[in-house]
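Removed: one protein chain of the complex. Kept in place: all other protein chains.
Letters A and B mark the chains as written, and numbering starts fresh at 1 in each.
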Amino acid sequence: MTNPKTGTTRRGALKTLAGGAAGAASLPLWARFSHAQSAEPIRIGFQVHRTGIGAAYGRWYGRTTEAAAKLINDAGGINGRPVEIVAEDDGTDPKRGAEVVEKFATQHNADVAFGTLFSHVVIGSAPRAGELKLPYFVVSEGHHVASGMLNRYTLQPGITDVKSQVKAMAPFVTENLGKKVTLVFPDYAYGHDHRDFFSAAVEAQGGEVLAKLAIPPSETSFTKYFPKIPRETEVLYHVMVGPGVLTFVKELGEFFGGRGPELFGFIDSLEAVAMDSPGLEFLEGSHFWEGMPRHAQPDQSEFDKYYRAQVGVNDRGAAINDPADVSTYGHMFGCWETLYVIKQAMEAAGYRGPQDRASLVEAVEDITVMPHSREHPQGPKVFNGKTHQVFGQQHISRVENGNLVKVHTTSIEDTFYPDEVDYTKRPL
Amino acid sequence: MEIGPYIMLASLEGAVTAAVLALTACGLSLVFGVMRVVNIAHGEFFMLGAVIAWWVAQGIAGHPALGFAAALVVAPVVVGAVAVAADVTILRHLDYDPERTIVATIGLLYIIQQLTLMTYGPEARPVQAPFSTRIALPWLEHGPEGWQVIWPWGLGTTTYKLAVIGAAVAVLLGVWALMARTRIGLLMRATQMDREMALAFAIPVERVYALVFGLGAGLAALAAVLIVPIQQAHYLMGGDPLLLSFVVVIIGGLGSLPGTVLAAVLIGLSDGIISVFFSPTLAKILATLLVGLVLVFRPQGLFGVRAP
Partner (left out) sequence: MSRRARILALHGGLLAVLFAAQFVLPAYHHGNLARIMVLASYALGYNLLFGYTGLLSLGHALFFAAGMYGMALSMQHLEAAPAPALLAGLAAGIAVSALLGLLALRTAGVAFMIVTLMFAQAGHLTILYFGEWTRGDEGFVIAATRRVLWGIDLADPVSRYFAAWGLFAVCLLSTLWLVRRPFGKVLIAIRENEERVRMLGYDPFLHKLGALVVSGTMSAAAGAVYGLLFGYAGATFASVQYSIFPLLWVLLGGAGTVLGPFVGTLFMFYLIDLASGVTTAYMLIAGVVLVALTLFAPQGLMGEVRRRLWGWLP
């Protein structure tokens, strides 16, 4: 948890004073009578996977969030008020997730909730956030927000969704790796999204999906499934996740013995895993989608450099003080960028307290362009206020000598697809 | 892949699963047979074994085989000691009451899991195999020129996987010898048959229980050390071995070691071979239902005898 420094600027204090006068009636007694300069902090409920299957992600989501919150506070906070991160573990469980959202709204008096990664936790929690009218900023990659199944109060402004990622990747795969594709994916919703979106995208490119191999979750040995991969397969598209992925990759290597098809995977499989782990030699020459290149590239932007330094990550994407502690670099930038979106929107809306939550949501919906900057180190982005989803560049890297070398960057336009929902038409 | 080589491959994979499962389940079966205790924390002992193996392998420089060999000794001993401590401080005071031990071992499960998360962390970490060479396997095919040897694409295994099977067989023989040929095994069997009578014959039942609990946990840890170069050490890895061991112990007939081993082979192989014919998740559903139905129609297990 972050203990915010109260860095109040003169301008901020003035703003707070003005806002404070208007909102005084709604403030608790002690706050009305305490000196107005040290304003009450803005409380951001951080729903984090500290335990359960998402814990490896949660740890780095936590570090990134702390780093961004510290910077925001050092620069004067939001509307002159310090930011306080209130972290609650959801155990990577949708039931506990919903409880945690309730706790933010009714116990911690948080202004917003933020930070959830795993889709089932997002979908289990979002209904409660909508009913409690608590702006809920998820950092999940799921297509749930843009598909229209959630609500006006749930937004994903910091990370792109799987549908746009897959759509942008497909042309590269069919043009450079091969047109006959076999998909291997976990047999749950995340995998099904990949299956459906990628199949459609490959067929649109004139390619062909030969087989779709759904692996049951919590499977620990994979070799027995590999003979189902058709021999004429040119590209094997794999998106396995969870603690079993290393086994998956190793057994794939043993199975093909160096004679197999091209591999294209999502870095989700290897987040928090070092590329030089024993058994991964087999990945040499294969391609990965990366939200943000883990290994610093020759054309590294100054923003990426700054972001690494602040979060405490070295050029290999591992913790500076422990190189064996590899980050979830391809995803965690989403926390950083989302916090800055919250800041931007709160300032645009003149946010004072929970009574302004509706206008905060509207302020986020009004955001369109996010330039490549320290606030958005992953790259430039376009936010779609109607679908509550952000769009941005995607990267493809090739494994060369154990390094992830960026070989292709898509344009933002490559990731667009027709809107499936207009949340702005729903009541606030 | 042709159906023949595919079944051979699936059987080989199934054999590795079966080998590890047999070890883990033997530990559970010992505890269940002798102490009549359902140890929900058994899977966590398995996980601890894998995690300790990673630590040991990490701490020892030089050839990966050195670290691995050390882990083979250290992990089961440490885990066994932890289990003995749990028995002495907790289970003994519960008088091994079935329901209370279930709750207590659920508590133990959370304690071990959380301590591992706090110290070892949430990552899945690999241990390097001491040796691992891929072996391509041949297959006989009847072609126009009569029988000929072919080398089907993908049909193969690794030396390490074969070694795991071998090691499991050796350890199981050792356990059998311990139970059947030694004095301590005799004490265990006596306690298993009739606790009251054993007490009457001045067998130190409490010490036997502690030993059995430690031995059972040690076997789980040993199985984990063997598997950790193939899979990875992760703090939530204990769930599946626990469930599968339970299934194996029940199918094999409670407390029957030969039955347990046979059941492990059966479950391991069927898991592999069913996956040849059905889509993966459907195969899992069928395998699970099969286990359930076997028990419905033979509640005493496949190899057990009906209780009087």
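Methods note: a residue touches a chain if its C-beta (ideal position, glycine included) is under 8 Å from a C-beta of that chain, and two chains touch if they have at least 3 such contacts.
Quantities reported herein were computed from a predicted structural model and do not represent experimental measurements.
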Per the touch definition above, residue among A:42, A:85 or A:123 touching the missing chain: A:123
Residue, one of B:133, B:148 or B:288, that touches the chain absent here: B:288
Touch criterion as defined above, residue of B:99, B:145 or B:196 at the omitted chain: B:99
Missing-partner contacts on chain B, residue numbers: 38, 90, 93-94, 97, 99-104, 106-111, 113-115, 117-118, 239, 243, 246-247, 250, 254, 281-282, 284-285, 288-289, 291-293, 295-297, 299-301
Residues from chain A at the interface with the omitted partner, ascending: 50-51, 88-89, 91, 93-95, 98-99, 102-103, 105-107, 119-120, 123-124, 126-128, 130-131, 142, 144, 149-151, 187-190, 192, 216-217
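We adopt the following convention: only the chains that are shown with their structure count from here on.
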Interchain centroid distance [CA atoms averaged], chain A/chain B, Å: 38
Chain A-facing residues of chain B, complex: 1, 5-6, 9-10, 13-14, 16-17, 64, 114, 117, 121-129, 134, 136, 153-154, 156-158, 230-232, 234-237, 239-240, 272, 275-276, 279-281, 284
Interface residues, chain A side, partner chain B - complex: 51-53, 55-56, 58-59, 187, 213-216, 218-221, 223-227, 231, 243-247, 250, 254-257, 259, 272-273, 277-279, 325-326
